[in-house]
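This is the structure I want to talk about, given as structure tokens.
Note that one protein chain is taken out, while the other chains of the complex remain in position.
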Amino acid sequence: MTAYLSRRLLHLIPTLFGISLLSFFLIQLAPGGPIDQMADLNPHVTPAVKARIRSDMGLDQPILVQYGRWLKRIAFFDFGVSLKDNRPVFKKITERLPATLLLNILSIGLMLLLAIPIGFFAAIKPRSWFDRLTTVFVFFGFSVPTYAVALLAMIVFGLRLGWLPISGLSSLNWAPVPVWMKVWDMARHLLLPTLVLGLTSLAGLSRYMRSSMLEIIHQDYIRAAEAKGLTFWRIYGVHALRNALIPLITLFGLMLPDLIGGGVIIETIFAYPGMGRLGYEAIMTRDYNLIMAITVISAGLTVAGNFLADLLYAYVDPRIRYR
Amino acid sequence: MLSIENLCVEYYRRGQVISAVRDLSLTINPGETVGLVGESGSGKSTVALAILRLIRAQEGRITGGKIVFKGRNLLALAQEEMRQVRGQEITMIFQDPFTSLNPVMTVRDQMQEVLDAHPLSSSPAVVGGGPMDPRPVAAGDDGLKEALSRVQLDPSRVLNSYPHQLSGGQRQRVMIAIALLSGPALVLADEPTTALDVLVQKDILELLFQLQKTMQISVLLISHNLALVAQYTQRLAVMRQGKIVEEQPSRDLFYNPKDAYTQELIRAIPAIPQN
Partner (left out) sequence: MISLYLERFRQNRLAVAGFLFIVLLALLALFAPWLCPHDPLAQNLVERLHGPSAAHWLGTDDLGRDVFSRLLLGTRVSLSVGFVAVGIELVIGVTLGLCAGFFGGKLDTLVMRLVDVMLSIPAIFLILAVLAFLGPNIYNVMVIIGLTAWPGLTRLVRGECLSIREREYIQAARLSGISTARILFVHLLPNVISPILVSATLGVGGAILTESALSFLGLGVQPPAPSWGNILSIGRDYLHMAWWLSLFPTVAILVTVLAFNLLGEGLRDVLDPRT
């Protein structure tokens, strides 16, 4: 197992490098650059001043040197300052990160809670009404645009029925209210975004669970378990399920970037104060430092998540744990 | 003790219905080893699956006949009653030891669960009903260890292992141990050695029949290898396309085959010419 894990760890390093490289060069695509942005709004900035600022920011150095310097800085989490309000980028991100993590973790939890049983029961009774119904649901889940679902949900639950708030994470009179009410308020705000974010990934996961289970059920050791006279739940709930869940771990790791990305759209629509929305705003306002930072950090989170998935996989599958 | 009468089994394959077993009758007496031989597709494995009612609804179904075991028709039993019979009174050993054990569970778990599923088997008085019926195993780890040493495995090493840490021969021995765990009256051995190397095959069969004698179990030995089966059985039946074409005491069948098909099978056994 240690051999497997150290190999995986070694893989991380070039990947992280590649991510930083890609993010850096992504920004180079931007027309003009930060100076022009600032300069265009300020008539006092003459070409001479521009040149001064250029060399101060090190933008007149060859591109690779710029990259090297940037890389050194971000190794210490110094992502520079936001071009919008001059606050340190890293701080801006850490302010919003918890909200995004909360949303993602809840969505993942919801997804797993629903997808595993759905896939499980669909596989046990293939072609039953349950299986057919859930298949229909899954197909719709794959085909529907998430932002549209978000909109429709907002119309139905927020406006027509007035049950749930449709933006932000907290209501206006936040401060003077007891803790449990704060939590309840947060929960109400979280409900729609979480549901919408999780729902579409739910389709994929439950489908995968179903096919994983179906494949396992045809294995010899399931028939052998039946021959031992074990109960239905022992055969399917223990023997089959344990084997079926293992490949799901890897799949889950692969779904992470989609989750973080999907969060961008959801957060924007629901005006949720998370990192995804921050990224969208950063792109719209050409806040380059912020854009680079968010790209690197989300990708880093994905890489970390995948590594955790690998860890879990190695632990759970005895064929890897014990050589 | 076990009497199959006019068994008929159908399989579904690609929308077609195939008769896998036709009007088959066979008896197995207490303490006896009966061989069932045939080529691929003859339906021999199906017979074993039918006895334990392991044929899945999507695969096929038993369309007729009776399987009488100790006075009860197994085909008429309720699901729960049949479940009690499986793994306790009639057990099965499967062909491929590499795929018949669950890769993510330890040997101990896969053995203990048999006892957990059939709690009564721990108390000798309830199992079986006659002097010929074997003793079941003591409770707890000791019972499992005893079962493993019975099949000539090192209990402390094997008990906590996962299947992938064991060799093919070792895995098959584990399967035999599991099959014998609750003191069954009948063991169905479906090509137990086909997937193993030649020398290991012999070891496993020798082991199986030694245990059969000491524990006084009945065995149904299914194989496509006529020579092998003839050695280890008292009676032998030859199957072809779902029917039994000949059934005799083993020696008689091997040296005086009456049926043309049986004769062909025997002729097909490679022999080194004398010159």
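Annotations for the structure displayed:
By written order: A and B. Residues from 1 in each chain.
Just so it is clear, a contact is a pair of C-beta atoms (placed from the backbone, for glycine too) under 8 Å apart; a residue touches a chain by one contact, two chains touch by 3 or more.
Fair warning: this is a prediction, and the values are worked out from it, not measured in the lab.
Every shown chain touched by the omitted chain in the complete complex is listed here: A.
When the whole complex is considered, the residue among A:L151, A:M186 or A:L312 that touches the unshown chain is A:L151. Residues touching the missing chain, restricted to chain A, are 11, 14-15, 18-19, 21-23, 26, 29-31, 139-140, 142-148, 151-152, 154-155, 159, 254, 257-258, 260-262, 264-265, 268-269, 279-280, 283-284, 286, 291, 294-295, 298-299, 302-303, 306 (touch as defined at the top).
Keep this in mind: only the chains that are shown with their structure count from here on.
Of all residues in chain A, only 126, 219-221, 223-231, 234, 239, 242-243, 246, 316-319, 322 touch chain B in the complex they form.
Residues 52, 54, 58, 83-88, 91-92, 94, 96, 99-106, 113-114, 117-118, 162, 164-165, 175, 178 of chain B touch chain A in their complex.
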